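Here the complex is missing one protein chain, while the rest keep their positions.
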Amino acid sequence: MIRFIARRIFLETIPALLVIATITFFLIRLAPGGPFSTEKSISVEVLNQLNSHYGLDKPLLTQYFLYLSKMLTIDFGPSFKYPGRTVTELIAESFPVSLELGLYALIIALVLGILSGMIAASKPSSIRDYLTMSVSMTGICIPSFVLGPLLVLIFSLKLGLFNVSGWNTASDRILPALSLGMVYVAYISRLTRGSLLETMVQDYIRTARAKGLSEKIIIFRHALRGAILPVLSFLGPAAAGLITGSFVIETIFSIPGLGRFFVTAAFNRDYTMIMGTVVFYALIMIFFNTIVDILIAFLNPRLRSTLK
Amino acid sequence: MKTKSINAGNSLWREGMQRFLHNRLAVSGLVFLLFMITLCIAAPLLTSYSYESQKLSSGATSPGASHLMGTDVLGRDLFTRVLYGGRVSFSVGLCATLVSVVIGVCWGSVAGWCGGKVDSVMMRIVDIAYAFPFTIFVIILMVFFQRSLLLLFMAIGAVEWLTMARIVRSQVMALRHQEFIDAAIGLGLSHPKIILRHILPNITGPVIVYATLTIPAIMLLEAFLSFLGLGVQPPASSWGILIREGTEAMEEYPWLLLFPGAILSLTLFSLNFIGDGLRDALDPKSSRE
Partner (left out) sequence: MKKLGLLILLPVICFIQCGSKSTPVENGIKKGILHYGNQTEPQDLDPHIVTGVPEFHIIQSLLEGLVIPDPVNLQPLPGAASSWEASEDNLNWTFHLQSNGRWSNGDPVKASDFLFSFKRILSPALAAEYAYMLYCIENAEDYHKAKIDDFSKVGVKAPDDSTLIIKLGKPTPYFLSLIMHHSWFPVHPPTILKHGNIDTRGTKWTRAENFVGNGQFTLATWQINRIITVRKNEQYWDAANVSLKEINFYPIDNNLTEERAFRTGQLHITSGLPSQKIDWYKTNKPDELRIDPYLGTYYYLINVTRKPLDNKKLRKALSLAINRDELTEHVTKGGQIPAGCFTPYNTAGYSFDTVLRFDPAEAKRLLAEAGFNDKNPVPTFSLLYNTLESHHTIAQAIQQMWKEHLGIEVTLINQEWKVYLASTNSKDYDIARMGWISDYNDPNSFLDLWVTGSGNNRTGWSNLTYDSLIDAASRASDQSIRYGHFKEAESVLMDELPIIPIYFYTNVYLLHPSVKGWHPNILNIHNYKFISLE
């Protein structure tokens, strides 16, 4: 197990991060428009000072190696856009919020997704099946930037049940998590339905039925365990995407998360912030994929050997 | 002696088609989709307005006799904009999917066929690409390349090919070890020919299914880019732009969101139903009654 993790870190994670950091570094330097252009012109002297303060006047390769070496100590430098803050600090403050939002969205997605998948699979090709699958697909057929405001319009403005924005009270979590999670409900319910249908026709289920067990116990205790695997392997990339791709939701609901920084950093040409968020995202992705791989291997005894 | 591997799949296709036609959701989806595409292609015949001519003094008006779906804030006819926008959205969806299919299939077949070190390296690249945040990448690309439609397709397609490559690779790997392929190699057929003639036709099923399911994802991505102001540029319209404009004026002029939103949603539903239906129909393992 230790060897598995060690192999992951050294053979996969670090080279991956290196490649990603390098590509990003050179790519963003290519984009026109620098971090310091403003509408009111800056004098040449001030511009030169800024460039030298942030080390942008050194040759490109020197900047690159300096940057890499700092990265090893988790020092991504100060943000260009927010001079008094370091990138690490900005990420550290906003990530927990995105993590919380992502977790709630994930829970909603899992609960609603698995439930609807189960309902649909219990009577395939029936009205129940069609209806449930249609409803669960709302998330991928209505963009989140429409769903969010719609939910706000109905539940906050007309019904007055929630705040329209903010991340303060417990109830503030609900609408954003719902808007974010709906996308994944569709995928999860589809996966659950599909793999349940596959599992339900297996022999061991037939045996359980012959034994006289109720349909409910069969689904919950036997079928679901096997059917969960594809859902789990989908979770890896989904989780990372939830946590970091929430820009739209964070903007609409005014949530102080990390997703915002991804987009605004690129628009601001905040080089250090872009690098920091890209590398961080890659780390999260790899981390979640590793966890999911370990989970899957645990659940599927046939794969346990890969853990060694 | 020509091999008849296509024939071997014939009855599978026919069976698949029958199963598909029995799936009411999938069929209704197909009908709607074809209807929408026809409407969009026939746009110039259906409306005399241009999608960009404004009438500032009238502003947004609700649906009525002269404007089937009403007008937007600049006095532009919404029905026209929806139709022309559909052209853009469909072409973005189709082309980007095509790009991702082509890249994904090539990549995945080479990796799956060669196996060993080549496969290792190729899939490692895919893994690394997976860890790259799409948003930043596309933003940087769109900003850098000055926003042409072509680059939009390529940028989006360049992200979606990853999963396609994975799927193709696993299919190709499974096929590679089957006997009829060994036979073909033994007969001395060149590897590219084998891939083209024998492997590819047999993976068309999953590829088509996944492609059909990619189109809606891409259309949503285009909508997201429009939300950021990076997608298709005005005065051209796309459903993404219309939906964004509609969401912003949702309370004042609800028809601006209602029509494009409903049409986009129905189209996406249709594509998803078709994709699901295709998968159920072509994959002999699933949906056993």
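Letters are used for the chains, namely A and B, taken in the order the chains are written, and counting of residues starts over at 1 for each.
The criterion applied here is as follows: a contact is a pair of C-beta atoms (placed from the backbone, for glycine too) under 8 Å apart; a residue touches a chain by one contact, two chains touch by 3 or more.
Quick caveat, the model's predicted, so the values are computed rather than measured.
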Residue of A:5, A:60, A:74 or A:157 in touch with the missing chain, whole complex considered: A:157
Absent-chain contact - pick from B:114, B:173, B:249 or B:266: B:249
Of A:149, A:194 or A:276, the residue in touch with the unshown chain: A:149
Candidates A:174, A:205 or A:229 - the one touching the absent chain: A:174
Contact footprint on subunit A, counting only the chain that is left out: 31-34, 37-43, 45-46, 49-50, 53, 78, 81-85, 90, 93-94, 111, 115, 119, 149, 152, 156-157, 160-167, 169-171, 173-174, 251-254, 256-257, 260, 267-269
Sites on subunit B contacted by the missing partner chain, in the whole complex: 52-54, 56-57, 59-60, 73-74, 142-143, 146-147, 229-230, 233-235, 248-249, 252-253
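Assume only the chains that are shown with their structure count from here on.
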Between subunit A and subunit B, centroid-to-centroid distance (C-alpha), Å: 22
Subunit B partner contacts - residues on subunit A that touch it in the complex: 12, 15-16, 19-20, 23-24, 27-28, 30-33, 124-125, 130, 133-134, 137, 140-143, 145-146, 149-150, 153, 186, 190, 194, 197-198, 201, 237, 244-245, 247-248, 262-263, 265-267, 274, 277-278, 281-282, 285-286
Residues on subunit B engaged by subunit A in the complex (per definition of touch): 23-25, 124, 127-128, 130-137, 139-140, 143-144, 216-217, 220, 223-224, 227-228, 240, 243-244, 246-247, 250-251, 257, 261, 264-265, 268-269, 272, 276, 285-289
